[in-house]
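Take a look at the structure below.
Here the complex is missing one protein chain, while the rest keep their positions.
Per-chain numbering from 1; labels A and B assigned in written order.
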Amino acid sequence: MEFGPHLILALLEGSVTAAVLALTAAGLAIVFGMLRVVNVAHGEFFMLGAVFAWFVTSGLSELANVPPAPAFLCALIVAPIATGAVAALADRLVLSRIGYDPERTIVATIGLLYVLQQLTLMTYGPEARPVEAPFNTRIALPWFEQGSDGWALYWPWGFGTTSYKLFVIGAAAGLLIILWLLLRHTRLGLVMRATQQDRDMASAFGIRVNRVYAMVFGLGAALAALGAVLVVPIQQAHYLMGGDPLLMSFIVVIIGGLGSVAGTVVAAIMIGLADGVVSVFFSATLAKIIATIAVALVLVFRPHGLFGRRSA
Amino acid sequence: MTRDVLECERLHKSFGGVQAVGDVNLKIQENQVCALIGPNGAGKSTLVGLVCGRFEPDAGRIVFDGQDITTLPAHARIRLGIAYTFQITSIFADLPVCENVALAARRALATTGLPRRTYTRARAVRHRVAASLEQVGLSDLGAHRAGDLAYGHQRLLEVAMGLAQAPRLFIMDEPTQGLALQEIENFKTLLAELAGSTTILLIEHNMDVVMGTAHRVAVLDAGSLIAQGTPEEVRADRRVQAAYLGTSTEQVLK
Partner (left out) sequence: MSSTDWRPLALHLSVIGVLIACWFLLPAYHSGNLARILVLAAYASGFNLVFGYTGLLSLGHALFFAAGLYGLGLSMHHAEVAALPAWGIGVAAAALVAATTGALALRTTGVAFMIVTLMFAQAGFLTVLYFGQWTRGDEGFVITPAARTAFGFDLADERVRYFAALALFAFTLLLVGWIVRTGFGRSLVAIRENEQRALMLGYNVQRIKWIAVIISGAVSGAAGASYALLFGYAGASFASVQYSILPLLWTLLGGAGTTLGPFVGTLVMFYLIDYASELTDAYLLLVGISLIIATLFLPHGIVGTARKRLMRWLP
């Protein structure tokens, strides 16, 4: 293939990465923005989402012979809710008891990371398992070439995508819009913002702050799980799959300005596309090295993120 | 002949476009107590913050002991002989009282040249700690955890830490705030003892303390110095009465 088709392909792959990353990182950003804690176990909630999706789809198809599409839809609803419930439970049992102290929370969520990961290993096992996509039509893409009789369309071999990948991009965009509406225009969003601004005032107005915190932590985890359910037909579910999304979400949230959801989404699109392009043309490891060092340097020299506003 | 220990020339400092200190000129002579007064938010803490390097001035010059220190970092200024006690008590709460003072003494002695032998060095620190605690009357509490002290004692501990630094200029930010009447009286006595040998810049709200101990008074209002002089001169200044003393004029003049 030539450079042109190659680049388009890289951008398409990048868009899928960006879509999933935006959802996952938005979850991390909401938790950081509201609770002011860094959740190191965020990647494990992603992994849980994928594993739950596998349990739901394979369970439904084996026991009830449900076809892939409804089974997948079911997973798309059940897995995030189940993951959110696990997270809310962890919040009640651990985080609320250490008062969301930023440093102790990091240590505790590292512990949570190992607990979730190893419990998955014990129950789900070490295998990587696929989830069947609800639909997966191949879409070949055309390209232009200047031949002897001027420009002509043709279909290069291997140049194409699948309907499912396009669906992932669309679904992620839709979900992010729903998230935005939820945060801006519902009572839940209002309660969340009130609690964030002034915890004591909110509780004076009868808001149960503890419950809001648990809900926020659950919502953050559910978003990671949503991203995972979307990606699992492409990537397979595995108990160690949480590491990469965690790292990438960190990068995105930091560049996006620590806690700002809009900044996070913009950063996710940038990083996702860049990752797609870089890993097609360069070594993936080298790309990651550069990305991690870049994040460290952003934090050192621009502590409010590239897009973050200075706040007291 | 007396010399100036501290000289501020045309100091400016704004935070996010709001002027906190504007065009301040201030001189403090050796071994004098200079009180800095003014209403809340007048910029007193910002001004001393500029002097000891907690903030960087936007413009102006700070000269300490004949040396321009405008661009020096905080720790370097402290080493030249400035001590600063915080407005809100700031001690090492989890460490014993004597270790709090020892941390101050050890650093200060290191600047003046510590004895090389570990043993003599430890002894020098110990002497300085004992003397400082003695001076503020905390000798008996040396082994206590600093955070367990009563509030008044914590403030005295702050002063003891400053004394252990043997400073050329001792800046105290509202040292009597929150003290009981008797404690304030004791503090005045302490200040009077120090006055002959140490230069002191005192931020103070308690007019009784100011009028009773200060050689000179500087009045800050909305970031500008509006008056400077002896306590009597400042007391008589109409602008001071108008701007700062306001309704409580009688109280102060009585």
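Things worth noting here:
Here is the rule we use: contacts are C-beta pairs under 8 Å (C-beta built on N, C-alpha and C of every residue); 3 or more make two chains touch, one makes a residue touch a chain.
The model shown is predicted, which means the values in this text are computed figures rather than measured ones.
Of the candidate positions A:L119, A:L183, A:I207 or A:A274, contact with the hidden chain is made by A:L119.
The hidden chain makes contact, of the residues B:K13, B:K44, B:R106 or B:R235, with B:R106. Considering the complete assembly, chain A touches the hidden chain via residues 38, 94, 97-98, 102-104, 106-108, 110-119, 121-122, 126, 247, 250, 254, 283, 285-286, 288-289, 292-293, 295-297, 299-301, 303. Taking the complete complex into account, residues 52, 54, 73-76, 78-79, 84, 86, 90-96, 98-99, 102-104, 106-108, 110-111, 122, 125-126, 129, 142-143, 161, 165 of chain B touch the chain not shown.
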